[in-house]
Structures are given as structure tokens and as C-alpha cells.
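Removed: one protein chain of the complex. Kept in place: all other protein chains.
Order as written gives the chain letters A, B and C; numbering starts at 1 within each chain.
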Amino acid sequence: MANLTLVQAINLALVQEMERDDRIILLGEDVGLNGGVFRVTEGLHKRFGGHRVVDSPLAESGIIGTAIGLAMAGLRPIPEIQFEGFLGPAYDQLCSHAARMRTRTRGAFTVPMTVRVPVGGGIHAPELHSDSPEAIYAHQPGMKVVMPASPYDAKGLLLSAIRDPDPVIFFEPKRIYRAFREEVPEDEYTIPIGKARVVCEGDELTMISWGASVIQCMQAIEKSGRSVELIDLRTIYPFDMEAVAASVSKTGRAVVVHEAPRTCGFGAEIATRIMEECFLSLEAPVQRVTGFDTIMPYYKLELEYLPETERIGLAVEETLAY
Amino acid sequence: MANLTLVQAINLALVQEMERDDRIILLGEDVGLNGGVFRVTEGLHKRFGGHRVVDSPLAESGIIGTAIGLAMAGLRPIPEIQFEGFLGPAYDQLCSHAARMRTRTRGAFTVPMTVRVPVGGGIHAPELHSDSPEAIYAHQPGMKVVMPASPYDAKGLLLSAIRDPDPVIFFEPKRIYRAFREEVPEDEYTIPIGKARVVCEGDELTMISWGASVIQCMQAIEKSGRSVELIDLRTIYPFDMEAVAASVSKTGRAVVVHEAPRTCGFGAEIATRIMEECFLSLEAPVQRVTGFDTIMPYYKLELEYLPETERIGLAVEETLAY
Amino acid sequence: MPIKTAFKTEIEHVSILDEHGQFDAKLAEGLIPDDDLLALYRHMTVCRHLDEVAFKLQRSGRMGTYPQNMGQEATSLAAAYVLEKTDWLVPCYRENAGLFWRGVPMEYVLLHWMGDERGNAIPRELFCTPLAIPIGTQMLHAAGLAWAAKYRGEKQIACTFFGDGATSEGDFHEAMNFAANLDLPVVFLCQNNFWAISVPGKIQCSAPTLAQRGLAYGMHCVQCDGNDLFAVAKVVKEAAARAREQSRPTFIEAVTYRLGDHTTADDARRYRDQAEVDLWKARDPLIRLRGLLKEKKLWNDSKEAELLEFAEREVAGAVQRAEGIEAPATTEVFDHTFATLDPQILKQRETRRTSSLGQQSGRSASHAPAGGSH
Partner (left out) sequence: MPIKTAFKTEIEHVSILDEHGQFDAKLAEGLIPDDDLLALYRHMTVCRHLDEVAFKLQRSGRMGTYPQNMGQEATSLAAAYVLEKTDWLVPCYRENAGLFWRGVPMEYVLLHWMGDERGNAIPRELFCTPLAIPIGTQMLHAAGLAWAAKYRGEKQIACTFFGDGATSEGDFHEAMNFAANLDLPVVFLCQNNFWAISVPGKIQCSAPTLAQRGLAYGMHCVQCDGNDLFAVAKVVKEAAARAREQSRPTFIEAVTYRLGDHTTADDARRYRDQAEVDLWKARDPLIRLRGLLKEKKLWNDSKEAELLEFAEREVAGAVQRAEGIEAPATTEVFDHTFATLDPQILKQRETRRTSSLGQQSGRSASHAPAGGSH
């Protein structure tokens, strides 16, 4: 048991799983000697060698496309995309191939690959280093999408993702890469994909979030002084509707919080599902506290864009007052 | 006034607008001599010459990327992507550049471009020729998304799209390219982006759809014998919430129909907005009749996947019975 | 010297059995024994006949869009012939001849074009990936497959096929670049048939040769007559050795021509001259091979007649098997999305519905009066 940051927890998970399973290959830009631009793969090149931790050409479609081939051949590639803003060039390989291979071939070929991608804003980064495209990939059938909000979860979810027989995009919220530490067992443990975590219980309102926003939610709840149940989704697809419905059936009110733009963000899906499944329990319309329907601004204005404690708090008050 | 198919209406709009505005260049795969694989650009190469109707290399990112450059220079490019399944390679240029250029440069550079893309299933086409990615682009701030459901609308909306100072993805539902004809005025007219069309009035339930599904909706309504108000969205982003809210406030019930997978489809956004804005009028949860959360199947099973009349009809009955 | 030469190179063109029947016996030495030559000729003839039958199936509504391979049979066949049975074939959609030679049952390809995914469930022991619809994308998979073999220390390589149009896609570039810089054992076999649907080759590549695409990566590259079974066999054999022994990729431009329309949805008369087609009809790989066989006294008209009958039987059998398969169950829409379906897909599968009220009680959802899970 050690007190680790999220970066360290992921690094530990990678080390342990690579020791256990030599089908795992890491590939991506700067993942080798440099240990990745966030140092998530620090030390792995030295430990496992250049054939298992591979600095690739600067080409995201190439990284994902070759990883698909590696996976089709039975290996367990873990490609890294340096920032979520650079997933774009790989969109086609992810959605036209990785997600479709099992269906296309009736299972003759599968793509057991885990795509690691730092995600989200709040770190004063340049353009296209602060976006949140999780809904894009949640809309693609055949793709699983995971986003941990704590070091403990990161390790357990990453192991599940790596062992999953299907492609998983593993989003790592960079704002909390080193924001806090948590006890993370040395021992192997997994957290199942598709299961949410109740961060704190409450009976007045259900708040649903994921990734770095969970921290903002916790702060907002504390400030509010109200009895709010906070659900950290952990998996975006397939998401844990059972946990959400159970909570909202109890509280009758819900607020969803995410960084991505509002329109067609994953909040829309959750809000709709809540309406569908908890219609008669709902005392107020589900509220969305999200990024605006505008481009994620350069960093001078990024905190005006991101759903911060104050905006979340207001939504809680308004929903409770409804 | 002529009785035209949707293909002919678009062709007419292109001819007339190209006559009017020599800043327009068409580019894409097979758009020249061949007139496009759906013959939408038939005759244009001959009429306007190879410098205005350009057969491009087989490279979707290249088509959109160079079109962005053309637009930044003040021209009005109209790139064609041959099928929506091949938008993937252009995703990055669309979302990282076309949609962001105005915001990025505070208006110094803009991208007045209209991307024409056949969309949707139901024509017995091969893999990746039958998808519906409209929600993906609706989630991208800075991008407008249009989808006509009739020849008349196609002409009027296309003119608006071409004249719009910002990038527009103009989805053409291939299932109704030639399915029926409609009176289309020779004269110039525009249909504003962002305004829905009430296809038929009703007071028991509001049905919201777009593209080829509108036809299935009409059939389902007719069969149902109920008083259903059908709204053809026409524009996906920015969508006409005013029209939707006005109708649902009246009917108290709503069903959204689209071909794309359910999770994070545009139906989720509409359902959420209805809940947000019509909460106290809602008599039943908004229902979604959509594609499944699975890969669009090869054509033997495509009609099992698409929201057909029967499924729509059942949703109407259930919603009314709620 | 302030101006000096930084790089210098040449690219070879290989031809062994040309359109005039000229045969370079020396270059052909040891390439294809006569017995195999007969088998290969028979195989091509069957493939050619399949094209005719498939065309009719499409026209009569028994099959969807189909891309004829006519005229290009030699390329993929020669490659499949010289490769090991465990080398990966990573095709596009004009490689029937190579795939069938490897052992892919003909009905698989028919099923694919009949809109049935079962046509893609190619047994893994055949080491063939399914036909690729999005152009230019599959070469990256070939690079990954080859990489996996190298990682495991196996002597397996990958050979991937694509057209001239495909070389315009960014993924082509990335695949070539990964293979060259990471030393992956891949053979990139471009079938330059001069057209990408209606777009002429010069719009895809205005360089004097397509082969020189490979120079960008410091890759060995070579051009050959793609309608010449011997030439293709020779260059692929050398490329395979280079891959297997040195783990280095090769780029091959096989010059060929599609004699038919792009697909059954196309009408090539809209954009190309009959004169050009006629020119290439004379360069047909079947004609020149038949000529050689006759010259070698291995072939005659009665054998040809027998062969045509054989081809008819073969193809008819495949069509029968493809059409005879039971219709896919609706559950197939759901069952392969993931190894284990999530609750939401399971519910959609069970109810065949996406509307929440419709999902409450199986297939014929009753009009339940109450909402969700409360």
C-alpha cells in the first residue's frame, strides 16, 4: 500500500500488468526514454526494453491502426495518444475499425486494445490540450469508454481495461494527474467496467459526474451544506444506469456535471435515461452543468468555461428549490 | 416550378448558386466527369469547367483541409465526402480546424464552407455506407449541421448553407435521394438554418425527426390514426427548440426518431431539452425510437436496425397510453 | 562543394511474360513449375467466371453492389502463390484470386457482397483479414500484424493489397512510414489499375511511377507488370525474403487494369475511352498465360472447354452455398458488439426496442402505465 498520485497509480498498474502478461506492448509518441510527456510511462522503457515500450512515429492514425493489427494478431497493445485533442486523426481507425472488427467478422477477429489518453482542461495548456471528447466515443457502438477520478480507481480500472477483450478508451483526467494522492494497494485488484462509485451518500439530490469534475462536485457539495449523493460514473460506456436510477428514485432530483460542451454531451444521455427510468420520481428537471456550446478557450478564460464549484452550487440550489 | 427528386433539387441549387457566385468551387472524389457516385453534381463539370468542379485525390482529410484553406482565402468551397462513413478521416480537420478557425483567430480567419455528405441507411449498400453521424458534429461547437427531408427543403437549405459565413455539414439522406418528387421552384429561395418545419399538426403527441426517417414517421402517424404533430428538424445544430417546446407544451408527449445509435444520439439532446423546458407539461417520458447501440449491420439486417414504421407506431401508442 | 548530391536512386521495372507472349525463361527460372502453372491458370479462369456470375446476380437483385476483379487476377494470385500459407493476406476487394488460392471459400466473398457479415468470419488459420471497405485503411493493420509476428520472433510476414487511389490516403503514408522506420516485415502491393472509380491515376499520383512512393521511406521499391504472373511472383518472392530475413518492408507497384466497371453501381463509359479498355483487353493476364501454356504444349481447346465447365460448376456451387445459408437471425444485430453484452444492449436485444416504455416487457411491449425503475 502506497500513497500515490494518479500518474503513479497508472504507472504501477502498467508495470504489474506488463510483468504478468508479455502480450502487452506500449506504443506512442515519447512513451519510451522520455516516459511520456506526463511521465506516466516513466521507467518502463528501461525496465521492459524498446521492443515493449515503443516510441512511434508522430502519427495518431498510425498508432491506433497498427495497434489494431497487433491486437488482431492476439497481442494486447496499449497505445497512448498524447492529448485528447490529437485523437482526431485516429477517429477513423477507432470508429471504422477498432469498434467494428468483432461485429464485422462475427468474432473471428477482435481488438483487445486499451487506448490511454490524457483528457480535460484546467492545466493552463495550449489549444487542443484541454478538451473532453468522451461523448464522441460513447456514441460509437463497440467502444468502451472509461475515466477514473482517483488514483485507486485508475489502477483498478486500467487493469480491467487491459484485460477486456474489446477496445477501451481510457481517459486520464490530466487536471488530477498529480493533484492529490491516495492509498493504492500494491496487490492486484480490478474495478469492473460499467460500475459507478457512490462518492458520498445523500437524499436530497443526486449529482452525477466523472473525471476531474468529481473534485469540483465534492467541493460544491461541501459548500452547499445539502445532502447530495455524488455518483462518480467511472465508466462512460457502458454506464451504470442502475446506480443512477437507484439514487434518483430516492432523491427525485439530479444534476449532471461534465467539462464537455452541453449539446450532445454525455449529460444529455444521462438526463434522458433518468427521465425515461425515473419519470414519476422526478421532482425537478435534471440539470446539466457543463462546458458551454463554444470552443474550449485558450487558458486565460478556461476557468470561465469549465463547470466550477460556483456554477455547480447554483444548480444544486435551483434544483432543490424547484 | 418543376417536379424534382432530392438529387435534382440539390443539383439545381448548385447550378444556380454557382452561376451567381464564382467564389464557389466543388471538390471531391468523382464529382467531375462522373457527376458524383449519386449523380448529384451531374453536368456541372461540363457547365462550369474543371477548375470549378474538381476531382480530388482519394483523401478525405485532404479534401476538407484544402477546402479550409480555400475558404480562409475567401472562396466558398463545397467539398463532397462520398459517404458519411468516410467522414472519419476528415474528422480532425473538421473539428480541430474548420469549426475552430473563427474562434481561434477572433474572426480574422473564417471557414465559409459547405460539406455535402450522403447519409443514412436503407439502400442495401456495403459496410460504412449507411451510418448517421450527425450527433458527432452537433457536439462540436462552431459547426452547423443540416439535414433536409424533402427536395423543396434541400434546395432552400443548401442555398442558406452555402451563403452561411461558417462551416456547415449538409447531410443528404440517400434513402430519399430519388424516393419521391416534389414541386421545387426555379426561383431562388432560402430556408433559414435553425428553423424546423411542422410537417403535420396534431395535439396528442409531438414527433420529432429529420432526414429520411421523416418519411417513416409520416407513415407511422397515418397508420396510428392519432393526432400527432410531426416536426422535421431540418437543422440539427442549431436546432429549433422553440418549435419543439411550443409543440410539446401543447401535446405533453413526445417521441424522437432517428437512425443513429441511441446512446448520445441527437435524440438524447432533444429529449433532455424537452425535459428542461417543458417539465411541467410532460405527461409521459420522451421516447426515443432509434438505431440500436450496435454497429449498423450489413444490409441483410439493416431494416431490423433502422427505426421502422412499426417500432415508431408502438412508441406512439405506449406514450399515449402512459 | 556547396552543391552536392544528397541522394541518388533508380527503380526497376520487371516483366517476364509480356503481352506479346515474349517470355524471359531465364528470369522465370525456378519461379513456377509447370504443374502449378496449370493450376494457377485454372484458378484464374474460375475467378473470372465468378465475376460474370456475380455481375448477373447483382443485376437480378440477388446480390448488392459487387466489384469485378476482371483483368487483375494475376496480381493477388501470384502473391498468394509465392507466400507461405501462414503469411497474412490483408486485402482490399479486388483480390478474389489470391484469397481463394489461400483457401477462403468462394461463398465467403459472395456473402460479403450479399450484405452478410458471415462472409467476413474467415477462419483464423487462413491468415486472411476480411475485405476492407474504407479505402487505404487496412495497410496499417497489416503493419500491426507483421509487427506482432516480429515481436513474437516468428518468421511470419504480412502482404497487403490496395489500389492506386488508396495511396492518396494519409493512412497509406502512415503505414509505409511505420513499416519502414520500425522495420516491419510487410509487403505493400499496390495494384495500379489507373482508375479510382472515375478519377484517373494522375490525380492520385502525378509522379512518373507509383513505385517511387516507396522512396519517401527509404523503402525498397519496384515496379512490375501486374498482369504478368511471373513478374509479380518474382518481385513478391524477393520482397517476402527481404521481409522474412531482414524484417524490411517493400513497396511494389503492379501495373494492371480493371477491365470491368468499378463496381456494378458504376458505368465506366461515362469517364473512360473504349480504346483504352481494348488496349488492356489485349494485355489480359489470362490470354498471355494461356498462350504460354499452349506454347508449352500444356494446353488445348478441349482442356479449355473442360475448364469452363469446371468453372461453372465451381461457381454455381459457391452461389448455391451462399444463397442456401439460413437468413441471419435478428439477434445477430446485437450479439457481436462486445464479447459480453452490456445490460443496455441485452435489453435492446430482448425487446427489439429503444424506447424506454417499449423496453419494459419483452418483444410485444404492453402499454405499461408506470415509468422506470421506481
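Descriptive notes on the structure:
As a convention for this text, contacts are C-beta pairs under 8 Å (C-beta built on N, C-alpha and C of every residue); 3 or more make two chains touch, one makes a residue touch a chain.
Since we're looking at a predicted model, the values are computed, not measured.
Across the complete structure, the visible chains that the omitted chain touches are A, B, C. From the set B:Glu186, B:Glu222 or B:Glu242, the residue in touch with the chain omitted from the display is B:Glu242, counting the whole complex. Among C:Ile203, C:Ala318 or C:Leu357, only C:Ile203 touches the chain left out of the display. For the chain left out of this panel, the touching residue among C:Ile16, C:Leu38 or C:Leu289 is C:Ile16. One of A:Trp210, A:Tyr237, A:Phe266 or A:Tyr305 touches the chain omitted from the figure, and that residue is A:Tyr305.
Counting the whole complex, the residues of subunit C in touch with the unshown chain are 2-16, 18, 24, 27, 168-174, 177, 180-182, 202-209, 211-219, 223, 231. Take subunit B: the residues that touch the chain left off the picture are 25, 51, 54, 56-57, 59, 61-62, 65-75, 77, 89, 92-93, 96-97, 102-110, 141-142, 144, 164-166, 194, 238, 241-242, 245-246, 249, 273, 276-281. Panel shows subunit A; residues 29-30, 32-35, 37, 55-62, 85-86, 88-89, 124-129, 255, 262-263, 284-285, 287-295, 297-302, 304-305, 307, 311, 314-315, 317-319, 321-322 of it touch the chain omitted from the view.
Heads up, the rule we're going with is that only the chains that are shown with their structure count from here on.
Chain contacts in this assembly form a complete graph, since each chain touches every other chain.
Measuring from the averaged C-alpha position of subunit A to that of subunit B gives a distance of 30 Å. Residues of subunit C in contact with at least two other chains: 117, 134, 170-171, 332, 336-337, 344-345, 356, 371-372.
The set of subunit B residues touching two or more other chains comprises 61, 85, 88-89, 127-128, 263, 284-285, 287-288, 292-295, 297.
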